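Okay, here's the structure, questions in a sec.
As you look at this complex, bear in mind that one protein chain is not there, while each of the others sits in place.
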Amino acid sequence: MNFDLSEEQQLLQDSVARFIEDNYALETRQHLVASDLGFSEPYWQTMADLGWLGINVPEAHGGIGGNQSDTMVLMQALGQGLVLEPIFASAILGTRAIVDGANEDTCTRLLPSLVSGERRLSVAYAEEQARFDLDDVVTRITPQDDGYRISGRKSMVFHAQGSDYLVVSGRSYGGQTDRDGITLLLVDAASEGVRMTSFPTVDGLRASEIEFEDVFVPKAHLLGAEGGGYSLLESIAIDGILALSAEAVGAMEVLYKDTVSYTQEREQFDHPLSDFQVLQHRMVDMFMEYEQCKSLLYRATLEVVQRGHAALKTVHALKYMVGKVGTFIGENAVQLHGGMGVTEELRVGHYFKRLLVIDAQFGNSDYHLAKFAD
Amino acid sequence: MNFDLSEEQQLLQDSVARFIEDNYALETRQHLVASDLGFSEPYWQTMADLGWLGINVPEAHGGIGGNQSDTMVLMQALGQGLVLEPIFASAILGTRAIVDGANEDTCTRLLPSLVSGERRLSVAYAEEQARFDLDDVVTRITPQDDGYRISGRKSMVFHAQGSDYLVVSGRSYGGQTDRDGITLLLVDAASEGVRMTSFPTVDGLRASEIEFEDVFVPKAHLLGAEGGGYSLLESIAIDGILALSAEAVGAMEVLYKDTVSYTQEREQFDHPLSDFQVLQHRMVDMFMEYEQCKSLLYRATLEVVQRGHAALKTVHALKYMVGKVGTFIGENAVQLHGGMGVTEELRVGHYFKRLLVIDAQFGNSDYHLAKFAD
Amino acid sequence: MDIDLSPADIAFQSDVRAFLAENAHKPGEDYAAWRLNWFKLAGEKGGWDIPKWPVEFGGPGWTPTQHYIWEKETASAQTPWDLPFGLSMLAPVLMNYGNAEQQQRFLPDIRERKVNWCQGYSEPNAGSDLANLKTKATLSEDGTHYTVTGTKIWTTLAHIADWIFCLTRTSDSGKKQEGITFLLIPMKQEGIEVKPIITLGGAHSVNMVHLTDVRVPVENRVGEEGKGWTYAKGLLAHERTGLAGISRSLVALENLRKQAATVQRGNGTLLDEPGYRAKLAELEVDLLAAEYTELRSLASAANGSEPGPESSILKLKGTEIQQRIQKLTVEAGGIYSAAWGQSSAGHKFARGGMTGYLSSRAYTIYGGASEVQKDVVAKNVLGLRKS
Partner (left out) sequence: MDIDLSPADIAFQSDVRAFLAENAHKPGEDYAAWRLNWFKLAGEKGGWDIPKWPVEFGGPGWTPTQHYIWEKETASAQTPWDLPFGLSMLAPVLMNYGNAEQQQRFLPDIRERKVNWCQGYSEPNAGSDLANLKTKATLSEDGTHYTVTGTKIWTTLAHIADWIFCLTRTSDSGKKQEGITFLLIPMKQEGIEVKPIITLGGAHSVNMVHLTDVRVPVENRVGEEGKGWTYAKGLLAHERTGLAGISRSLVALENLRKQAATVQRGNGTLLDEPGYRAKLAELEVDLLAAEYTELRSLASAANGSEPGPESSILKLKGTEIQQRIQKLTVEAGGIYSAAWGQSSAGHKFARGGMTGYLSSRAYTIYGGASEVQKDVVAKNVLGLRKS
């Protein structure tokens, strides 16, 4: 039993921390948020050079060949910096889809370019009517001789703008919420019939609504089995939830620590705010909930490494807790920063926004509590 | 719009306060708790003399002819004294059953003796399998020429011991949870076939399990309509919930005020406990929740006076809040009294126990929240 | 004890409803013209444009119950936007402490919504501890004017205001509540710089206002020098009660329920999901109770009694309820609440859901942070002192 980081993990953590220290001052970040692309291409290249984009990719394809506990270290560190580059969309969700779902040829062709930062991916799984259910899919996939046609609309696809390929879930057969009949395809974003409307999200990222109008996909771009894509989708979601939770735990740490510092500096009624017992206990509660979240993050991650999909229940528990605690810590960090907390000038508000969006991604707190209780 | 007490209500409140002041020191109360009957016959007679037992009874039958807002004043004041006498069982639940359900002859015969304290009633509505559902009834009622036969078992009948009559719900026809088919009867407690096992409850009251083995009840003792007793049962429950809630609000007031006093007297770390901001804010929360409960008590009571059963939703809201807030205030009163709070020596623990039992009577907090949300 | 409205109150309610229905904004109608006309018509009803002003200043002299009816009816009807700064914050100070000349000079323009005011109280180091303010006002040797230098913060709508009413420090000796002076200052002049503060929802509503050697004629001082704190204090308490927003929350909750009913889940809607349903029910119960807490507070005011302890909790409960409604709106919108601004994604109501929620976080900070409010209740209502 051992919760220490391996030497490689420690190096990874340090390299992320250094990168953030050097490159992610709030002002710089907000500049990137306001840019057209919404993140920095040079940073993206640095991330590729540091090997982060290959964290999930087998060594044979040029990656690091890490498992979910390595991803956890990466994402927790990135969460401390509110990093904008599409690592989550492309290097976590996207590569999982390719590594587990694509044929050898596609892997050989695509993975090295993902690792090198040359290409980016994004996963289009959500549909408006589905709310948080992965198995509620109406986008239609029709087979034809040499491939498939997709028609339908995918919603809130993070970082689709600027992606080269889209991983898209659609229905080959079955009823609207049948698990059987779901198919995943790798779609060239430049294909005819793909129409994308992009917009910023509250946390400074980018998302898109995407319409597919009879879009052609070659047979070789089938991911997983035709009609049997649900299990791959679940793998993507499990990795996604673990990674988002790790990012959230990183953000929570910044929030509680920033609050501790701020209240020690800010004076009211001739005392630093941190002298007030009510605020002290609030910070103790924030700290305790953060530690609890971190414990559950370790638990869920290590269980998934050991048992895969069989650890799904703990993953539900984690996402529930991350949503609940993230809101709790975020609300209190803002409250204890007072007026400054509700402005864009301090970083607490930005971390809080990211936590809010994380709660809404892949199912919110209520949703996962209900799944856990099932 | 007016929330002031009427002159009569003010007099009633004062008379209860004086009675408690004179007669209900904790030691005296615990002496009564330990006695065979569990309360004081002389006190009961005093209550009759003061007119409290006739609060719900029409003036024509010797009562005061009050409505639910008068009962509220009485019960809220009694709640401040943790009074043991079976006013709730007999003078609230019991008289409602008779006044609304009995024929004129029974009313004329029975009500004056209830008002004078000569006789006592108790209502047997609960069955073990029913949990909190009034309409889940398996006790069987069979008609015969000159009356009815009852067979079955009623559970947790408060103050049945020492009652002269029992109001019993049973099923004449229909399935286990049909509202239609429920019949209420007035049963002489001394009837052949009534077997009572009595025991104390956590809050120092008495309850009984009662077996009915083919017990005969004359036709004249039918309450309400045969098979149509559910609406009467609901009236009893509405009055019961309002009265218990009023009692609870009275108890909450004692708890928060005792806590304020105790923390001002008790010193730790060279300060009165009340100097500590965390404890101050806890007491502010207790106070706020108490005030909110009181507001909702007024609302539900006045709405029932105006609109009867149509106000049921607000009654559900009230019982939910009383359960939740009662627990919150009780737990914190005990916590802030420290070690002494968990002993039988201070009164806070006893008030807390009463609040716990009130939460479990006529459906707990969860139950009523679900009903409210329906 | 009863909750019936009197026949007179019922008549008043009908009258209000008729007025609001008749004068609602019609599609296509010019908003600005409609707005000013609405206030004019309301004024013609007998001071309905200034419901809380005393009769001697043209107010309608309503009973607390009438005020309650007005609040409740206007919360759900379409009424023109209005700002509290001149109308509800400055006006009472002028009425109580201003001289006749000041009253004549400023009140009519406030009533006609001609002049926009903003409030210069908070400073970077004087938030919850407002009396710590440092903006310096120095009286000239000839006694004709003050020179004001300092920084005000959280100044709502300073960027569209014509005037600012300011608490300034004229003396450093004695308790910090002493030596504070109340000044009225035109915004459009040399030496005043307004810097926007963007809040989490992305909105520009509050500002930083820098004052550098701003000349303020002594006629613009309200009341005596050094007494400004006393003038402002009563007002703050008044401001807090208004912030509870119970009537608005009742309307907002109703909207939320309708919105959640449009989110389909299986054969039902989000309202059928037990977790969401329970949170909505809990919120509704708290609001049912808070509504009566407000009524109790009004009723005791109507009887001429001092406000009871229940009134002290209204801002605390009311703002918490407002925040919970916003939170449940975000949850109803699901991931679509994350879309910024006018995106086309998801349920229509979800757009801006998170920004609304983020803005609502300020409710428990501005106008007396909840923690400070609880200190006040502990001291003034429960009689506790802090170490």
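The chains carry the letters A, B and C, assigned in the order they are written, with residues numbered from 1 in each.
In this text, a contact is a pair of C-beta atoms (placed from the backbone, for glycine too) under 8 Å apart; a residue touches a chain by one contact, two chains touch by 3 or more.
If you're wondering where the values come from, they're calculated on a predicted model, not measured in any experiment.
The missing chain lies against subunit C, touching residues 274-275, 277-278, 387. Looking at subunit A, the residues touching the absent chain are 1-6, 9, 69, 260, 263-264, 271, 274-277, 280-281, 283-285, 287-288, 291-296, 298-299, 302-303, 306, 314, 317, 320-321, 369-370, 372-373. Seen from subunit B, the chain kept out of the figure touches residues 126, 128-129, 131-132, 155-156, 177, 197, 199-203, 207, 209, 267-270, 276, 278-279, 327, 331, 334-335, 338-339, 341-345, 349, 352-353, 356-357, 360-361, 364, 366, 369-370.
Everything that follows uses one rule, which is that only the chains that are shown with their structure count from here on.
Among the remaining chains, the Cα-based centre furthest from that of subunit B is the centre of A. Of all the chains shown, the one with its CA centroid nearest the global CA centroid is C.
With each centre defined as the average position of its C-alpha atoms, the distance from subunit B to subunit C rounds to 43 Å.
Note: centroid distance subunit A to subunit C, computed from Cα atoms, is 39 Å. Annotation for subunit C: residues 371, 374 touch two or more other chains. Across the assembly, subunit B contributes 276-277, 281 as residues in contact with two or more other chains.
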